[in-house]
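For this depiction, one protein chain was excluded, whereas all remaining protein chains were kept in their positions.
Going in written order, the chains are labelled A and B, and every chain counts its residues from 1.
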Amino acid sequence: MEEYPEELRTPPVSLIAVVGCPELHATLSRHLHSEQPPINTLALPDFSKASLLFSTTKESKDNDDHETAVGGILKRDWLLKHRTKVPSVLAALFSYDQLSGDPAQWLQVCSLLDQLKALLRPRNVKFLLLVVVPHQSSNPLNDDIGEDRMLALRKRAELDPKYILLFKPDEPSELKQSLQRLGSAFAELASAYYRDEGRRIKLRLEKKTFNSSSIELHVRYCFKVAVYAEFRRDWVEALRFYEDAYQTLREMIGTSKRLPALQRLVEIKTVAEQLHFKISTLLLHGGKVGEAVLWFRRHNASYRRLVGAPEAIFLHREWMSRQFLVFAELLDKSSAAIQNISSLVLATKDTPLTEWESRPAYYYQLAAHYLKEKRSSLELALSMLETANEMDNSAESVVPSAYVGQFARLLEQGDAFSMLPITDEEYIRFAVAEGKRFQDSFEIIALLKKSYESYGDLKVQRMGSFCGFQMAREYYAAGDFTNAKQLFDDIASLYRREGWVILLWEVLGYLRECARKRGTVKEFVEYSLEMAALPVSSGIDTQSLRFKECGPAGPASLAEREVIHKEVFGLVCGESELPQVESRNNLQITGDNPLHLEIDLVSPLRLVLLASVAFHEQIIKPSVSTLITISLLSQLPVSVEIDQLELQFNQSDCNFIIMNAQRPSSAATSDDKQGHRVETSSSLALATNKWLRFTYDIKSDQSGKLECISVIAKIGTHFTICCRAESPASMEDLPLWKFEDRVETSPTKDAALAFNGQKAAQVEEPDPQVDLYLGASGPAFVGESFMVPVTVISMGHAVYSGELKINLVDVKGGGLFSPREAEPYSLDSHHVELVGISGPQGEDESQLGTDEIKKIQKSFGLVSVPSLKCGESWSCKLEIKWHRPKPVMLFVSLGYSPQSNESTAQKVNVHKSLQIEGKTAILINHQFMLPFRRDPLLLSRIKPVSDSDQPASLPLNEISILIVSAKNSAEVPLRLLSMSLQLDNDSVVRSYSTPHEVEDLDPALLVPGEEFKKVFTVISEVNSSKLRLGTMCVRWRRDSGTEEQSGSTVTSVLTEQILPDVNVELPPLVVSLDCPPYAILGDPFTYLIKIRNQTQLLQEVKFSLGDAQSFVLSGSHIDTVFVLPKSEHILSYKLVPLASGVQQLPRFSVTCVRYSAGFLPSIAASTIFVFPSKPHFKVASVRDRRTESLVAE
Amino acid sequence: MPEKMIVCVAVVGHQNNPLYIQSFTEADDALKLHHIVHCSLDVVDERVNNPKKSGSPLNETFLGLLYPTENYKVYGYLTNTKVKFIVVTTDLDVRDADVRNFFRRFHAAYVDAVSNPFHVPGKKITSRTFAERVSTIVKSFGLSSAG
Partner (left out) sequence: MGREVSESCVDSLLTEMVSSYCDRFYANKPELAARRIEAIGFQVGHQLSERYTMERPRFSDHLEAIKFICKDFWSELFKKQIDNLKTNHRGTFVLQDNRFRWLARMSVDPSSEGGDLSQDNSAGAPENKAAQATSMHLYFPCGIIRGALSNLGIPCAVSADISNLPACSFVVRIKA
């Protein structure tokens, strides 16, 4: 686009001229240029220049229109003329002094005006008068003389008064106003001028006033109308006429006979190019990308086949290239302006646009393509001319002629120049000479680079790669191998990834040559090997590929692979050198210059050598040999003889070498390698696509992982390939070959090994020869410190730097604590914790050396074991405490090294585990009882109790009895040391009246299942619905028989349990039965029933006394009594027992009407023993005892 | 006899690897056709990933014109199994219906070829029968509906 003249490239700008008062011109032109739209100013210093300006164009204008024989389509300078020479408006500037001055001056003005008018009228150039009024002078319109003069001036100039403007340059505000007025007047007049001109030409077009056969004129007029429309910024009309011109021009191709055929085509194409440029610009300017693309398609379609004469093909291709380039640049520019090009709906119904057609990249690429074609056809044309020896200097005087797209010979005859038409042959010679001057390859690279980058921005990688490929080829041809290699490498990786072998072959061919030319042996060998191993065969897909354009490697074929293979192996074996690199050392591989290749899992050279290693066993005993299979595969076309194979393991002691038995010479040289194992194999020939398998035994003394790292193949004396070992189980398919339709074989014959084989195996530890005992007995009890003795006994190994690790794990899984349950008696929430580790007897913690580790956490412990010699033992004790009954797994592991040398020795580990049950030893229960034969009516008991959690109710101020039992739920006998009720300090009122202090028992022995009970008397003196009673404390210890066990502690354990809250309430009625402790047959006794009303209310009480067989009784059976407040009603019966033994007293029941509550005394309370005759007792006087035994029933 | 309109057909696997590529041209630009086919995969990707922009009906197997090159037109087809068919025609007026018809027959031939129990999925198609059938379909391109 840059090669287009400025006037074509940019939208037309109106041109006006100013004359007179030259000091103001700069101000004027600056202002006009900054107008929107801008106006260019032609400043004529004095009036004589004006006539000069117009005189030159005079006659040509006339010729132009009425010429019978048209010389061309478009005049070359017409557009330029309108942009720079032909003003649309001429403004004459007169100073006010000139007008108001003396008559001589006035006359001069008049004559100047006449002159100008005469000049302008035939050309329709608009005229404008500007009167410059200096600041000091008065306004001419207010001045009589001035007004007259102005009137005269108007008449003289024959102008509309609005086109005579006053201009006041001296006052800033006035100046601004004047300039604005001036600007709009200029714009208006210019627009009028262009409209008139356009209309004039249009008229000609419509009336066909010109020679109708002359299509040239039609095109020219359309072009002119369009340009005038553009001056007026009437884009629609401009577009219409450009299109008209373009289409008319297209029809011209076959019909015009004006010029020799070749030059005619050149002219038409040049004009078409200009017209198309205009159309595209206008369309893109209007944001119509889709339409512009369609126009371009049409343009391309109409001209691409107009190649013209065979010797001028290069001209056509150059032209084509330029079309693409220009359109690409236009798109580029407009896509910057139109931000989101992709959001435009590009597709229309009939002709859908494809994705790239709206992208500049696509056009750059094609421009490059045509430029390349141009170059080759130019070379052809050049060689033809040179062979014909027709190159002479005749091309030198050929210059562009007056018409666009035409050339002529310039003849100098003295001072005069004349243009002579030239023949097509001369023109070709001229064009070839011109073409020779350009360096096309730089241009091509630049175009491709633009395309490459542009595709890269769009993330269109394949198109981009193709551009890159073409670019790299240009670099290659230009001898820039560094740039070429870089690009080729990128592209090769894409083709490798997607398996485009034929394309890859070509790229690698170039890369190989780049390496050869750059003298990089390693790269050369790598590329060569890769090429040789590519899956190219004489399959059907390559059969038809007869590349003419193929790269330096030649066509992809098996034969070619073999050639490359042989060449590279000749090189690596030192048998041949690669010559042909000028001025550099030949490529060669020698002792000074050995070659080492690495092949890893992602290397493209995996095709060349693939090493699969499989251990036959996954777990190996130390120092026991197992089998390992090494399999090698190569896709090289010719079989390769390997001189030696070296296997490298992570344990370098296991490394070994396989020698080729057929190459004894090399075996001798490598024999003295630091004592490594050397095996010999009868053949190490690696055939194409055939696994070469070896199976050897291997053993390791060192525990841990044994992994084969790599397999190093040595070929020749100075060439090695280090191939990373792969496991058959996780081996990836061979790249590229995986798409080939071929039989796949597995690296090992054993199918299972091929599926599961691993290149690494685990070498087990040596068997430990140390015993670890966990000597724990029986279950542990909650609360006690349970001791687990741990003993380490060395049986065959000495123990060095031993370490004991202790872990406590919940048997059910999960942690040993639950944060949800808040435990009032254990601050931390561990249910089981490791409290301590004590050393062997007598050894205190202080005696443990500082270097010895001892670390104890809640469920983890670490303790170091001192060095032990063979046969020695060591023990310690673990102290574990349970807070909750819970089974726990105790894991103890001993890690030690059998040798004292710490750095090399490997650790041996012994693990032991033991499940220990944590149990509750003592179960504490309690119950409340009321005093015998005394029943308070507790209202809360009467009400239906839905809630079982309801606390027990106790009557206020009555004696209640609390029985606490401690049951041995363990399996071993326990000794109870004490049992006490601890009152809570925070209970405000002392609610106990009977003994509550700690009472020491004789250590009572409790066999498993046995219960120990203790009775407390409680009188509650406070009326509270929720009274805390306190905590039961039971102190106990294991009963260790007569002799205390040495290790286990005899410290007692305190088990505590909080008694539940009780409800204390005042019973409204208390019924007590009173009768003697026993009766004697036939002996009457009194049975008193006392009903005590504790309320302030009168209580109506119904009672009844049932009959009893064993008694005769007196007194009322059923009655209703009223008991006064705070008083007692006594019912008295006299009973005579009729039978002996335990007898049931008459059943008595009471109903309190107020509370509609009744009660029956319990059976036990209403039972009496009747002696047949009066017994004789020896009364023991321990009263407490009696109560106790009574309750215990 | 009209000049041969189809110059190249290709089957491209779902890893964008060529499974079958055959050119039908006497000219020596087979390598260029490889490039053209390879480049067309970009358009297939673009069209499948942004179906709205290209305005083609959603999920139709026939993808239409992928792009015009300097001398050829490239059409695409994407099966449900993510296998791409690419056909390169000369830049004459090619009717969409013809191309669709071609692809339908080509697809049938492809399915028959890969249904061969001896064909391993994902590998190149080396069947001679397939090649012959493709060549027949290519030869009859544009004739059936034109006649």
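Following the convention adopted for this analysis, contacts are C-beta pairs under 8 Å (C-beta built on N, C-alpha and C of every residue); 3 or more make two chains touch, one makes a residue touch a chain.
It should be emphasised that the depicted structure is a prediction, and the values quoted were computed from it without experimental measurement.
**Q** Considering the entire assembly, which residues of chain B contact the chain that has been omitted?
**A** With respect to the unshown chain, the touching residues of chain B are 14, 58-61, 78-83, 107-108, 110-111, 114-115, 117, 119-121.
**Q** Can you list where chain A touches the absent chain?
**A** 751-752, 755
Rule of thumb we're sticking to: only the chains that are shown with their structure count from here on.
**Q** Touching residues of chain A toward chain B in the complex: what are they?
**A** Residues 342, 345-347, 352, 354-357, 362, 366, 369-370, 460-463, 466, 469, 498-503, 506, 539-541, 544-550, 738-741 of chain A touch chain B in their complex.
**Q** If you look only at chain B, which of its residues touch chain A in the complex?
**A** 13, 15-23, 28-32, 34-35, 38-39, 41-43, 46-47, 53-56, 64-68, 70, 119-120, 122-126, 128, 131
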